[in-house]
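One protein chain omitted, others in place.
And now, chain A:
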Amino acid sequence: MKKLISLIIFSFVILNLKDSFLLSAIFLLLLAALKIVPSQRPVGKRLKILLPAGFFIILLQLFFHQSHDMMTRFMFGYTVFIRLLIVSLSVLFFMSVTSASEIIAAFAFLPKKIQLALTMTFYFIPTILEESDKISMIQKSRGLRSGLSSISSVVIPLLHRVFQRAETLSLTIVSRGYEE
């Protein structure tokens, strides 16, 4: 619970911080921390997804806010981008130092039925990521090249697996006496 609250407060502070140098320093610190803590998902992969978004944000800032000079507009875009990076990496850091069990345990105050739904959701997230990695690896070994056209060869088997898992889980719960 403490970790979750810390993450929420940290994200709130970051989103309200305006000093781009301080934000850059926090970003570098986070990167260093993620180097030490073994992360579930590689940091590079996360950055690869965020970089095009950051480029787009900076580009938008350069086109709009014409009343400011070019450097101010660039720095404004950069600040927004670095905030996005910090929040994203802090979630990654949080997930690396917190087990799914701890996250679910933080919601113990909720009614049983909602807790069960949460448990299943948290159980499913890493499962889906794991499954998608496995399927992607299998398809690559069959000669799949990355690109938009390759998405269906990962998504379709992934959906099959996820539905199969969900169906068995639902049958298991019912056969163990669960009633709505």
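Assume a contact is a pair of C-beta atoms (placed from the backbone, for glycine too) under 8 Å apart; a residue touches a chain by one contact, two chains touch by 3 or more; residues count from 1.
Here is the rule we go by: contacts and distances are computed from a predicted model.
Think of the chain that is not pictured: of "ABC transporter domain-containing protein", "MrpA C-terminal/MbhD domain-containing protein", "ATP-binding cassette domain-containing protein" or "Molybdopterin synthase sulfur carrier subunit", UniProt labels it "ABC transporter domain-containing protein". Only one of the listed residues, A:Leu22, A:Val37 or A:Ala105, touches the absent chain: A:Ala105. Annotation: of A:Val13, A:Ile138, A:Val155 or A:Leu169, A:Leu169 touches the absent chain (contact as defined above). Touching the chain that is not shown, out of A:Phe12, A:Phe64 or A:Tyr178: A:Tyr178 (per the contact rule at the top). The residue touching the chain not shown here, chosen from A:Met120, A:Leu144 or A:Leu158, is A:Met120. Hidden from this view is one chain, which touches chain A at 99-101, 104-105, 119-120, 123, 164-165, 168-179.
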